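If you scroll down you'll find the structure; I have some questions about it.
For this view, one protein chain was removed and the others were kept in their places.
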Amino acid sequence: MIWVDQVIQGTLLGGYYALIACGLSLMFGVMRIINLAHGDFAVLGAFAVWLLVARTGISPFFALAVAIPLMALLGAALQRWVFERSLRAGALVPLLATFGLAIVTENLLFEGFGADTRSLAPEIGDLAFDSWTVTDRIYVGHLAVLVFVVAVVLLVGLQAFLKWTALGRAIRATAEDPDTAELVGVNSRFVYAVAAAIAVATTAIAGTFLAMRATFDPYSGPTQLIFAFEAVVIGGVGSLWRTLIGGIILGIAQSVGAQIGPRGFLLTGHIVFLVVLAVRLLLSGADLGAIVRRARTGPRRSRSL
Amino acid sequence: MSLLAVEQLDARHGLLKAVRNVDLSVAEGEIVALVGANGAGKTTLLRTIAGAHRPESGRITFDGADIARLRAYERVKLGIALVPEGRRLFAGLTVEDNWRVAGDTRRTGPWDVEALLALFPMLKGRLKTPAGLLSGGEQQATAIGRALMTNPRLLLLDEISLGLAPLAIDNLYRSLTKLFSSGTALILVEQNLNRALGVATRVYCMLEGRIVLECDAGLASRQQITEAYFGLRRDSGREMRP
Partner (left out) sequence: MSGRNFQVARWTRTSTISAAAAAVAVVILALLPFAFGANVTERLTTLFVYIILAAMWNALAGYAGLVSVGQQMFFGLGAYATIRLSYGGMNVYAAMLVGALLAGLTALPLSSFMLRLRGGEFAIATWVVATIAHLLVNFDPLIEGETGKSLIALNAYDATVREAISYWAALAVMLLFLVIMFALLRSRFGAAVQAIRDDEHAAASVGVRVMAAKRLIFTIAAFGGAAAGALWLATALTFQPRTYFGIQWTAYMLFMALVGGLGTFEGPIVGAVIFFILEDRFGAAGVWYLVGLGAAATLFSLLLPRGLWGTLEDRFGIAIMPVGYRLVLGAADPPQRTSGWWARWRGSTNR
């Protein structure tokens, strides 16, 4: 029965991973940029919320509502000043520029807040601990479920936005072909700014929930980036729902690993990621049709011309 | 006064000078054919007019206003639309979404989804199909429709016959008769001279980036056009004026 518990906990954890990953996925899907500072922005969001709560005493959820538009503005500004320039400069530049941003963000946070690990768990009272008792062995935390629900709602919202609204259509068109999108009246620069704003705003949400369910410090960013990326890769690029599935698989792998040893949690997740990546590479390299045909008819007898 | 006036336009394609000192004009409602061999610079010229390409020097005036500094999407809002060479549809989007993206520019005019379906009845059942899965003829119809959704005053058509079977081309041109008589100004780049001359009132011929012939469609003889097309009587600048 212990495995059922891992699956449940892992699935709920997957909701968090979908949250942290959807911004990364969006930016990559629309702009083909992998933002190496993505995790650090989530931590920035967490610190922003933490600071608001510490200064004003409002609930973290209200603080998050304030932080979201601010982070969205940050995303748009970054698009204008950093991402847009790197887009035109070749494949290397976005990686170098965003890595530099990551270093700057982490260390500025350290400068501002020090090395202490913090958490928002004390601010949400019972929500951090309460759980439903499913069986006498399995507990499902309220917070974990909340995060999962928020993730699903966000994904549904984003999908709907992309599918049904004019701006969403413009984003999808620009993601496919920015040149031609301009030719049919889409302001691609504006579209990119919106996509970046959304992506960075989602990191604020993810960061806040990270702070609620665990601890964070100025250097927590890279780990979150890696998890986000692993979720995207495991699920496959293409749709946000795949990212959720990827997050769930990652979460389950990690939960199972946690049973094995103290560092097993991280290790199993990474290994599953590498295995999925390897399988995907092998499959994309090979001609799947030929493999299936060969499996059916057996090896070829003679070398044909 | 012309709707579109291009004066002394120079444009590069990478390191190559693709458009050299081109003068061109299109009047309101006029259909102009632009012919020339592959690599003559027709696509670069159209793209420069549409704003997808930056000119090196020269003027582009639309409705009296200088548009050379405007980005492509701003020109769409003014009423210039390009059907790009090779169609360049948004393959992952449905036909309907391809049209709606263009329609979101909100210019007033006769073209909307219903009007387009009347123009291209073959697409009636294909609205929800991803554009990448369509046949060549359907894709071309979708691409033209997409440009029309912006209700342009000037429509630029770049090689719409490219890659289509002769029957499909026939169908396409048949569908487009309504467009040709709708009063929209057109620049039609077309490999097939007969079709081009059958539709247009004026012809420009380009060779190696320059305009080498400009005349009324009815007046030019086949021979003159062929010579200009292939550069058989080499002369820089214009060969013939009405």
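Letters are used for the chains, namely A and B, taken in the order the chains are written, and counting of residues starts over at 1 for each.
Note that a contact is a pair of C-beta atoms (placed from the backbone, for glycine too) under 8 Å apart; a residue touches a chain by one contact, two chains touch by 3 or more.
As the structure is a prediction and not an experimental result, all values here were calculated from the model.
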Chains still shown that are in contact with the chain withheld from the display: A
Hidden-chain contact residue, picked from the options A:V4, A:A54, A:L73 or A:A91: A:A91
Selected from A:C22, A:L36 or A:V147 as touching the chain missing from the view: A:L36
Residue, one of A:A77, A:L146, A:I226 or A:I245, that touches the chain absent here: A:I226
Residue, one of A:V4, A:L73, A:V104 or A:V149, that touches the chain absent here: A:V104
Contacts of subunit A with the absent chain, listed as residue ranges: 28, 33-34, 36, 82, 85-86, 89-108, 110-111, 222, 225-226, 229-230, 233, 263, 266-267, 270-271, 273-274, 277-278, 281, 285
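Heads up, the rule we're going with is that only the chains that are shown with their structure count from here on.
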Interchain centroid distance [CA atoms averaged], subunit A/subunit B, Å: 43
Contact footprint of subunit A on subunit B as seen in their complex: 50-52, 71-73, 76-77, 81-82, 84, 88, 90-93, 97-98, 100-102, 104-105, 146-147, 149-150
Subunit A residues within the subunit B interface of the complex: 166, 169-170, 172-173, 176-177, 179-188
